[in-house]
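Then we have subunit A:
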Amino acid sequence: MDKLLTVEFWQMGGYALYVWGSYGAALLVFVWNLLAPYLKQRELLSRETRDQRS
Partner candidate 1 sequence: MTLWTWLKSLTSPPIFFALAQRLGFWFGLISIPLLAYGLIGGLLLAPPDYQQGEGYRIIYIHVPAAWMSLFIYSLMAAAGGIALIWRIKVWECVLTAAAPIGASFTALALVTGMLWGKPMWGTYWVWDARLTSELVLLFLYVGVIVLQQSIADARAAARACALLAIVGFVNVPIVHYSVEWWNTLHQGPSVTKFGKPTMDASMLVPLLVMTLGFMSFFGHVLMRRVQNELLSRGEISRG
Partner candidate 2 sequence: MSALKAVFMRELQLAARSRADWAQPVFFYILVSLLFPLGVAPNSTALPLFVPAILWMGALLAALLGLERVFRSDFEDGTLEQLFLAPVPVSFLVLGKLLAAWLVLGLPLALLSPLLGLLLGLSMHAAGVVMLGLLLGTLSLFFLGGFSSALLVGLPRAGVLLPVLVLPLVSPILIFGAGAARAAMSGSSAEAPLYFLAAIAVFCICLIPLATATALRNAFE
Partner candidate 3 sequence: MLISVKDLVVARGGRTLLTGICFGLDREQALHVAGSNGSGKTSLLESLCGLRAPEHGSVEGLESADVFHWIGHKNALNPALTVVENLRFWCRVNNASEDRIENALDRLQLRAQQHRACRELSVGQRRRAALARLLAVRRPLWLLDEPLSGLDAGGVDLFIEMLKAHLALGGAAIITSHQNLPPLNGMRRLQL
């Protein structure tokens, strides 16, 4: 775990931009995949309860 704190680790042997760019892109994809259906489901469920009430 100490490795996390070293500068070398974050520099990735000079490839920092590419490596962290890739992991960042992955993070974005994961977050979008989690959020999009979650928000949609909330909207759908609330619409349904609204429909049932009316």
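Here is the rule we go by: a contact is a pair of C-beta atoms (placed from the backbone, for glycine too) under 8 Å apart; a residue touches a chain by one contact, two chains touch by 3 or more; residues count from 1.
These made the cut because all candidates are chains of the complex that A comes from, given by their letters.
Everything numeric here is computed off the predicted structure, so don't read it as measured data.
Participant: Which candidate, 1, 2 or 3, sits against subunit A in this complex?
Facilitator: Of all the numbered candidates, the touching one is 1.
Participant: In their shared complex, at which residues does subunit A touch candidate 1?
Facilitator: Residues of subunit A touching candidate 1: 1, 3-4, 9, 12-15, 17-19, 21-23, 25-26, 29-30, 32-34, 36-38, 40-41, 44-45, 48, 52.
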